[in-house]
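The complex is shown incomplete by one protein chain, all other protein chains being positioned as in the whole.
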Amino acid sequence: MLEKTNRDGQLLRRVLLATLGMTVLLGCEDRAPEQTPQLKVYRHAMDQATVDLDPAAAATIYSTFVVNNVYDTLFMYKYLARPYALKPNLAATLPEVSADGLSYTIRLRRGVKFIDSPAFDNGQGREVTAADVVYSMMRHFDPATRSQGAWLWQGRIQGLDQWAAAGADYSKSVSGLELVDSHQLRIHLTRPYPQLPYTLANAFSAVVPKEAVDHFGREFSRNPVGSGPFELVSFDTSKAVLRANEGFRSVPVDLAEEGFDPAVHGELGIEAIAGRSPPFVDELEFHFVPESSARWAAFRRGEVDFTLAPNEVLDLTLAQTSPPQMAEELQTDYRMRVATEPAVLFNIFNMDSEGFGQHTDPLQNERQHALRCAIIAGFDWQQHNERFYFDLGEIFPGVIPPDVAEFDPNLSTDSVIRDVDYAKRLLAEHGWTAENLPLLTFGVPGSITQRNIFEQFRSFMLDIGYPRDKVVLQQFATFGDLNRAWKRSELPIINKGWGLDYPDAENILQLFYGPNRTPGSNDGNYQNDQYDLWYEKASVMQPGPERTELYRSMNRLLIDDCAAITGLSRTQVLMWNRRAIAYPDRAMVGGFYLRFVDVVED
Amino acid sequence: MSDSILEVRDLTVTLRHRGASGRRLLDAIDFSVAAGEFVGLSGPSGSGKSTLALALLGLIDDGKQASVSGSIELNGGQLLGQPAAQRDGRCIAGIFQDPVAALNPVRTVGSQLREVAQRHLPRGSRQSQVQSALSSLQLPDALLQRYPFQLSGGQCQRIAICMAMVISPAVLIADEPTSALDTLSQQAVMQALDVLRQQGSAIVLISHDRRLIGRWCDRSMVMDAGRLTVNQAVSEGELPGGPKYRKPAASDGNSPVLRCHGVVARHRANGSSKGNRGSAALAGITFELSAGETLAVVGPSGCGKSTLARVLVGLHPASGGRIQWGGALERPSRRQRARMAQLVFQNPALSLSPTKTVMKLIAEPMLLHTTVSRSQVKDEVAKWLARVGLSTELFDRYPHQLSGGQQQRIAIARAICLEPRVLIADEPVAALDDDTRQAALRLLAQIQVQHRMALILISHDLSSVTKVSDRVLVMDAGRVVELGETAGVLAAPSHPLTQALLAADCG
Amino acid sequence: MSRWAAQLCWSILGTYVAIAVGVWCGLWGQNYDLAGGPKWGGISSDYWLGTNLIGQDIFARSLTSVATALQTGLMVGGLATMAGALAGACAGYWRGRWPDRILLWLMGVIDAIPFVLLAAAIAYALGAQFIAVALAMILTLWVPVARLVRAETQKLRTMPYVESAQIIGVSPVLIILRHILPNTWHLLMAQGLLVMVAALKAEVVLSFLGIGSQASVSWGVMIAESTQEVASGRFNNFLAASIPLFGLVFVLGSLADFFQSRRAGDSRASGPMQA
Partner (left out) sequence: MRDYLLKQSLNAVALMIGVTLLSFSLLVYFGPDQTYSLLGKNPTPEQIASVHQQLGYDQNFAERYLDFLKRMLVLDLGYAQSSGEAVSSLLARTSMISLALLLPGFVLGHALALLLSMLSAQYQGRWPDRLISMASMVSMSTSTVVVIIALQWWLSSSGDSGWFPVRGWSTDSVIDYLRHIAMPTLALVLVSVGYHIRIYRAVICEEMGQDYVRTARAFGAGPVVVLFRHVLPNCLLPIITRVVFSVPLLLVSGSLLLESYFGIPGIGKVSFDAITNGDQPVLLAIVTFSGVALVLVQNLADALYRWVDPRLRVQT
């Protein structure tokens, strides 16, 4: 018996060896290890994948992070200055604005070249000219481009919409996009648009060469040809690898100009980059890791240099929350920055929906207004903040977040403090009972966190007397499907986050402007003539106390109308390895900071 | 017995299986076998014959399911406790009932023969041994290239004997080696065994067929319930067997109930694996059958007997010819056909749905075809049970709770309760042991008389059916080669096949 | 598998069923969705297994998940097995003829599409609802059952007792229903249990992908929640879901084995002596 077992054992070993041999052989087919000199590599982890590198599709922060590093925009945000401030990038200077605010003259830097690409005649990158800027802008209005960014300029630039309607023929010129000379252009607006320079720092506005768009066709989105600090090496669903653009222009860093403040940035070692010209790393890698636990594990193991600390590890990461301080054992390896996101999370009521919205009958309108106010009073922002954002989020009334200059610190916080008794009283006074309360459908995309958010919301609603079976979850397979339900005005409540595209509250206030109703960006179909009047007035005004006052009045109007359960700005804990010298940011600036990142080898 | 090579003393096998623990499958078996002796071992099914074979071959895994005690000595050496694989070759080998399944289906018979030779013979003599074994059994060399499924059952069994011959074991255990074969193949196999015996191996033949033992063996042993009850020499000419059965009254010979004219049928496309799909299974069968008549259909296996039965009851489509039932009915509906002809299968254990009780089994055809109401059905079932000689105690039993004889009676009851004009019995008794077999035949004969059915008895064994039949139909390769009054055919067989069958039967 | 082990399995299964019945009758596990407790609360007298991120009672959620699991399992297991048994029996009975061809073609088509993709596609096509997920599972899981029953039917179809029923004049449909399917009983039980196992495991994967059972709570939902928590050393949710899930799946799988071995024993007519 022993002997037999032994024979079987030998066989097992033999088969195992054979399998191992096969495995090794399989591996051998791959490339031999490349011996490369020590490269400086910075590995940035993101919680979602970039899928499209075409600037016209750079609608998400994940796209803009890559796009802004391979392409150039006319303007960019200063590295360290907060609040955000613009500085020239591809442009030589900030724009000259005419007195009526209708025309902007922009001069381009000379000698900036696109990277080498087979798209060009001789394979070598040519100089970037004003014509490229004009082409890139027109491209957004060409239906074939399927641009997701055209809305930034829609109806704003003379002749552009008409050019698109006439068939988008690039041989025809657009009156609003005037080429002054090869390196200078003038933009003519239909009405004042003080936010225009901001839009020209947005990744949508990145400058692309027509040759590349024509050459690569549909695959242009994977073959970026830009003039930015980096160029793309490889790109798939888990990783994008960028290499320093050797021909990138020399622009030595002026720390004072970038907004360096020793009190804030002193300990980060940023002085080391002063006077040097970016980019500082040889390779920039983006790792797309949606699963937060895997991302955090990879970060802790040193496989990536940067991550957002996931909510579930914050109690291990932070020794205290106010002011936030990193746990001691992490301090030897990592640095941390806690930053409030210039974005708002809110639940907007759909004013067209039965039972909740605005009503033509004043009495009914009054009842439904009371219902909305009761729901708002029943919502517990504090608990929401504690559970989902580790108490780090900033709760504020209205829709103008604290990170924006027009924020009103003196606004009453009553609307964000939970008052269950008040909510119940309101419902009772207006004749709402468990029987006649309307069905409250909460639409979310299919993810577990979204489920949790719904279940917490339902719990809040149960407290104010909403029956369990009237607060229902509707899950959507994809965000696109949820978006469609919003655009078709199918849901009574729209829970969404809005990240600012530029540091101006106008970007949020337009969400409640009547003519923007669905399928426009006013998903809640909010309609208030006074609000629209003020919005139209403010939108053409340059920043100033008068405009700020208008903004704040509009904000108060929204609170009084109980238009939305609002609001919260998330605070993010950005963590990076000490080997990297950086001041990371994740907001609308969209990855401009990455060109300033340096890596010191241990 | 001084020259005995195999001495079995006090061999006991006790079950360790849960639920039946302690039951003795073999109870203190004592016997011995002399060199070159041909020993027959018979006994009713379940008497422990096969267990004894497995125990002798060392194929009972001692300790796992059963425990084996006693002693098995071969040439003075103790074999007990040695699994088959660890024995020196040349001691005890075994061949079994289903010869085709007993050979590895995906290897050529040649490679299997050589494997055995490799294991037991020195390098030099392998080839010659295989050759001489083949030639002494008169098997052509070409068979070596074939796969088992390409051979007939008899050929496979002889290959197995050839394997044994290659290693010339002291003892060969042959467990029912011929019971799946027709008479002619059976004879060839027995001759092969005899050749092996002449070369010096002792042979233990296990069979339920006592006539076979009487004809070939030197000594006969009988087992019952795990004990050896008889162990005596076979005297020349003795044919053990029960009382003879009565020949039924002859038919009245008028109006045929069944008339077959040139019936042709093909093998099923997806049927047997012998590579003959699409070829003719029946190549024009013509005969008539009168009410109350008994027709014996005889022929070697593969001659088309069973196909004929299946064509008659509608299990197999006829591709040509005419079948007329009771006059002019040519295309009976499913129901009409059911009342025309019924079939009793060879294996009673498999012909009853295992999940139905006796009651339901017999009631099913009645409920389908007759006007018997559900309330009366119980009485009807009792009536039919009584007719096949069973009591109503069996009402709620399941088939596996019945003995083989009982199962066959239930199957018969199920077939005859529709009172069909023709009852066809396909080897109705081949799977039964001697005593039950004769009782079943008597029952069939009796029922036939009572209900004036025509009876078709199908068998490869001339002797078992001719005693009760009025006429004999001999088939070969899908054709009728001889048809006539039983007495006449037996007395003066005209076709060589009939002669061969007759010769094989009488030894 | 010994009878003793089988009895143990049955009693464990009985416990699960009792828990589920309690949930259905409203005895316990009712407030699984109330977010009243502390965030990630530890084990306490109020919350026996602690609370999750939004303060829901993990113990109550695990109890309710037992009911969800059995509901899903029974529905998917029952329907898929029934559909598979009928389809397989028909295909096997009329082997090579048109019902067989159509069914084989259909099975081939379903087999050609990877399970997760097909399930996701159906779930998306019908909108992410529980019924869609169950339908997706049934639509894919009947296929292996049907294949097995088809093979078994082919075997049974040549059995004398089936032919005997044919001769007696029983119609094909009745033969399938009375003589073939009842004799695949052990096979069907084993397959039904295995389908339940597959359904429970698939539910975890689909929940993890965000397309699981949405109406209530399930172990899959809990495990999906816990993916993020395990990294930071919080195991309550993970263990409270994965252990009972493992237990149920293990018991169901063992019972399937039990039925399969019973069947194997049946087909060997000559008892335990066979090697």
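As written, the chains take the letters A, B and C, and residue 1 is the first residue of each chain.
Rule of thumb we're sticking to: a contact is a pair of C-beta atoms (placed from the backbone, for glycine too) under 8 Å apart; a residue touches a chain by one contact, two chains touch by 3 or more.
Quick caveat: nothing in here was measured; it's all calculated off a predicted structure.
A.B. asks: So which of the visible chains would the left-out chain be touching?
C.D. replies: Contacts of the omitted chain with visible chains: A, B, C.
A.B. asks: Which of these, C:Ala6, C:Leu118, C:Ile131 or C:Leu174, touches the one chain of the complex that we don't see?
C.D. replies: C:Leu118
A.B. asks: Hey, which of A:Glu291, A:Glu490 or A:Asp532 is the one touching the hidden chain?
C.D. replies: The missing chain is touched by A:Glu291.
A.B. asks: Just name the one of A:Ser221, A:Gln325 or A:Gln474 that touches the chain not displayed here.
C.D. replies: A:Ser221
A.B. asks: For a quick check of understanding: of C:Met75, C:Ile168 or C:Val249, which residue touches the chain that isn't displayed?
C.D. replies: Within the whole complex, the residue contacting the unshown chain is C:Val249.
A.B. asks: Please pick, from C:Ile19, C:Ala87, C:Ile223 or C:Ala240, the residue that touches the omitted chain in the full complex.
C.D. replies: Touching the chain that is not displayed is residue C:Ile223.
A.B. asks: Mind listing the chain B residues that contact the chain we can't see here?
C.D. replies: So the residues of chain B touching the missing chain come out as 57, 59, 64-65, 84-87, 89, 93-96, 98, 101-108, 115-116, 119-120, 147, 149-150, 160, 163-164, 167, 173, 273, 275, 277.
A.B. asks: State which residues belonging to chain C touch the missing partner chain.
C.D. replies: 105-106, 108-118, 120-122, 124-126, 197, 201, 204-205, 208-209, 220, 223-224, 226-227, 230-231, 238, 242, 245-246, 249-250, 253-254, 257, 260, 264, 268, 274-275
A.B. asks: Under the stated touch rule, tell me which residues of chain A contact the chain that is not displayed.
C.D. replies: Residues 4, 7-8, 11-12, 15-16, 19, 22-24, 26-28, 30-34, 51-52, 54, 59, 143, 146-151, 154, 218-222, 236-239, 287-291, 293-294, 296-298, 300-303, 477-481, 483-484, 487, 510, 516, 519-521 of chain A touch the chain absent from view.
By definition in this document, only the chains that are shown with their structure count from here on.
A.B. asks: Give, as an integer number of Å, the spacing between the C-alpha centres of chain C and chain B.
C.D. replies: 45
A.B. asks: Could you tell me the distance, in whole angstrom, between the mean C-alpha positions of chain A and chain B?
C.D. replies: Here chain A and chain B have centroids separated by 84 Å.
A.B. asks: Report the residues of chain C in contact with chain B in the complex, numbered from low to high.
C.D. replies: Those residues of chain C that touch chain B are 2-3, 95-96, 159-171, 178-179, 182-183, 185, 266, 269-273, 275.
A.B. asks: Under the definition above, what is the set of chain C residues touching chain A in their complex?
C.D. replies: Interface residues on the chain C side: 33-36, 39, 52-56, 123-124, 127-129, 207, 209-211, 214, 221, 224-225, 227-234.
A.B. asks: In their complex, what parts of chain B are in touch with chain C?
C.D. replies: 15, 17-18, 20, 25, 50-51, 54, 59-61, 65-66, 269-270, 310, 313-315, 334-335, 337-338, 341-343, 345-347, 349-356, 364-365, 368-369, 411, 414-415, 418
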